[in-house]
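Removed: one protein chain of the complex. Kept in place: all other protein chains.
Entry: chain A
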Amino acid sequence: MKTNDLIMQTTTKVVFFIIFLFSIHIFFAGHYTPGGGFVGGLLMSSAIVLLLLAFDLKTVKEMLPINYTVVTAVGLLISLATAAGSIFFNVPFFTHVYDYFYLPLLGETSIHTAMFFDTGVYLVVVGVTMTIIQMIGGDE
């Protein structure tokens, strides 16, 4: 059966970027307010799932030629490397530090090592969720 999903496809093209930007927003909101890498990652994968619903697996693979296993691995390494920084300063593992930096456009910004750790979490969540969905979806 061939369904007509023109409306779905057109909306998705716009909505995908809105969800993506929102996931980034939630990710940065993470430290002091609700949010963070895990939720952000789930939002991002939900955006990709929307793409998968609107188009098919093959088209999406052409749009985003990403190997999600590698994304997971990169995420794991980023998280581990951030946490392992504490080993070189000989403080307990996972000890976090933060400071205020002056960034162009953003002004005075607090940068926290937990954010880099969360970047890893974000990537792992996207990687694992998409691997699972692609594997189940591709299995017919």
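What we mean here is this: contacts are C-beta pairs under 8 Å (C-beta built on N, C-alpha and C of every residue); 3 or more make two chains touch, one makes a residue touch a chain; residues count from 1.
We adopt the following convention: contacts and distances are computed from a predicted model.
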Task: Candidate names "Glycine/betaine-binding protein", "cytochrome-c oxidase", "Spore coat associated protein CotJA" or "Na+/H+ antiporter subunit D"; UniProt protein name, chain not shown - done: "Na+/H+ antiporter subunit D"
TODO: Would you indicate which residue among A:Ile18, A:Leu53 or A:Val70 is in contact with the undisplayed chain?
DONE: A:Val70
- [ ] For chain A, enumerate the residues touching the unshown chain of the complex.
- [x] 69-70, 72-73, 76-77, 80, 84, 86-87, 90-96
